[in-house]
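Missing here is one protein chain; the remaining ones are kept as they sit in the complex.
== subunit A ==
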């Protein structure tokens, strides 16, 4: 009954219907900006904006030269590209354009002696960026390096100019940077195979909401059996939902669920998420054993097997990746976990060990949570795997109920 109620409230409150205006204005017919999601991403890593509070870009000093003849362009570009002076990796300057055409009378600083232009017959200045002006890189040293490059550029007079310190990700940032030095413009919404970190596909939102709904009804089922109302399940997204790049493909058709059994089992460590991960391990183990039987025996068993794949003798039943062979370090490779509560430290680390890709939960665990509340195990830099953690907004009707005592770690 509660289950149905939730479905109804969810559909009437769903952002996928209420944010239609946003969607049409961004021209992406089925995408929802992450700001409009009913979710909060649990992350400390936020990409810094390129502008300060006065909407001016953050700046640093760089060595610039103005051309005195167009033929110098080639030498300077080569100098800038090949040497880039001290900064070999160009970490600090790679977002900056190498060459600039600017109009001094438009209040743009074009260096010394450039009231109109540095080149005869033109009304604009052409300048080339050489390198970041570090304390070690004195004017004499720059001139020395220039004289080594080519005789044509020996006599140029380098000067220091303030240039933007970061790339522009919006049109506003781009325009603000432009009067200092042109920067590369890389809009945040970059799509890789249809995936972007800045928008959610409508189908993804539906899938996540359904997943959380399922976790919640499972939690109520656990409660009716006398357990704590905590539940979790893993699955992989349907094929049509774009996924972030750089992850190995998940095991096809792998799903597992688990609910909290610490009351009936007497083991305080039988948490929902832990039970769920353990279930995945059992499924893989079973699948492995089946594969061994299949491979070792005849073809009849293979055809009667309920598992979908088994194309070749060497392919394990469930995993195209052969993942389970290596001590199941990849227990939940690229799978998504839905949980009613934020995992405790133990469960969060179990999810790191099993390489889950992302988790979604309904409620935070303020006194024990391992995904943001006490520690952020999911994005700890020393660990060898990180995953996304998303929490449903507390105002959302789906997160009602399921309250636990503060001392229980879910």
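The rule is short, and it goes like this: contacts are C-beta pairs under 8 Å (C-beta built on N, C-alpha and C of every residue); 3 or more make two chains touch, one makes a residue touch a chain; residues count from 1.
Heads up, the rule we're going with is that contacts and distances are computed from a predicted model.
Choosing from "Elongator complex protein 5", "HTH TFE/IIEalpha-type domain-containing protein", "KLTH0C10384p" or "CMP/dCMP-type deaminase domain-containing protein", the protein name stored in UniProt for the chain missing from the display reads "CMP/dCMP-type deaminase domain-containing protein".
Of the listed positions A:71, A:122, A:192 or A:269, the one in contact with the omitted chain in the full complex is A:269. Although one chain is not drawn, the whole complex shows that of A:50, A:277 or A:337 it is A:277 that touches it. One of A:43, A:263 or A:346 touches the chain omitted from the figure, and that residue is A:346.
Contact between subunit A and the absent chain runs through residues 266-269, 274, 277-278, 281-282, 284-285, 288, 321-329, 331, 344-350, 352-354, 367-368, 370, 374-375, 377, 380, 382-384, 406-407, 409.
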